[in-house]
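A protein chain is absent from this complex, but the other protein chains hold their places.
Entry: subunit A
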Amino acid sequence: MKILVCISNVPDTTSKINFTDGNTKFDSNGVQFVINPNDEFGLTRAMWFKEKQGATVHVATVGGPTTEPTIRKALAIGADEAIRVNAEPLDGYFVAEQLAAVVKNGAYDLVIAGRESIDYNGGMVPGILATLLGMNFINTCISLEIEGETATAVREIDGGKEKLTTSLPLVIGGQKGLVAESDLRIPNMRGIMMARQKKLNVVEPVGTEITTEDVAFDKPAPKGSIKLVAADNLDELINLLHNEAKVI
């Protein structure tokens, strides 16, 4: 089985978010970039397939040279080869089209992407990618088993979960649950050394027009201070929620 894991290079979850150039661009100054958490769960599941069932695992990202430390980390975790599409990820559709070209060239059986990236939260790349390729697709995937050409997956739904079957080739939008948080891997020294020897292919983007453009950014208004209620005066809390906030 040949697996492609799509990796998004995102600001660390604790990053302070600021905008620059008259609030038209994200300010990456001093921001630490990491593998998108939802992608990391997918990468770890791909490593499980590699080790337990035999699979080749490639990783791909769309981004400039500054994204290379992030995909090198994926190689250090155990991916066999990496592809970087040399383009700024302009919008979700653009990213999906670039990844679709990578998948076509690589003839992958399974494509794992995170259900969404934690920066722009679009959640559209796996679904658009699958549709452009005519591949089956399961989103919010929290469990995935593969037997021959048949995949059995569980996806999260509002208020519960759904078990599904489908066939390869398949794209999934994955998240926590594909593996447990405790299964995530930290690259060891041997992995880091080996990653230096692995292939990191840089490919040029396919020409596409963008469908959306972020023309300005702003931040939520600063929050007012909290109203504290004494633990022995809960009638006051109920009063505030009923009469002031009007939520009960």
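In this text, a contact is a pair of C-beta atoms (placed from the backbone, for glycine too) under 8 Å apart; a residue touches a chain by one contact, two chains touch by 3 or more; residues count from 1.
Basically, contacts and distances are computed from a predicted model.
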Note to self: Leaving aside the chains you can see, what is the UniProt protein name of the one that's missing? Options: "Sugar ABC transporter permease", "Deferrochelatase", "Electron transfer flavoprotein subunit alpha/FixB family protein" or "PTS system IIB component".
What the structure shows: "Electron transfer flavoprotein subunit alpha/FixB family protein"
Next item on the list: Return the single residue from A:Thr13, A:Asn29 or A:Gln197 that touches the missing chain.
Entry: A:Thr13
Check: Which listed residue, A:Glu88, A:Glu149 or A:Asp214, touches the chain dropped from view?
Finding: A:Asp214
Next item on the list: Based on the whole complex, identify which of A:Gln53, A:Thr66 or A:Thr131 touches the chain you can't see.
Entry: A:Thr131
Notebook entry, point to check: In the complete complex, which positions of subunit A touch the hidden chain?
Noted result: 11, 13-14, 17, 19, 37-38, 91-93, 96, 118-128, 130-132, 136-140, 142, 152, 155-166, 173, 175-177, 180-182, 209-220, 223-224, 226-231, 234-235, 237-238, 240-242, 245, 247-248
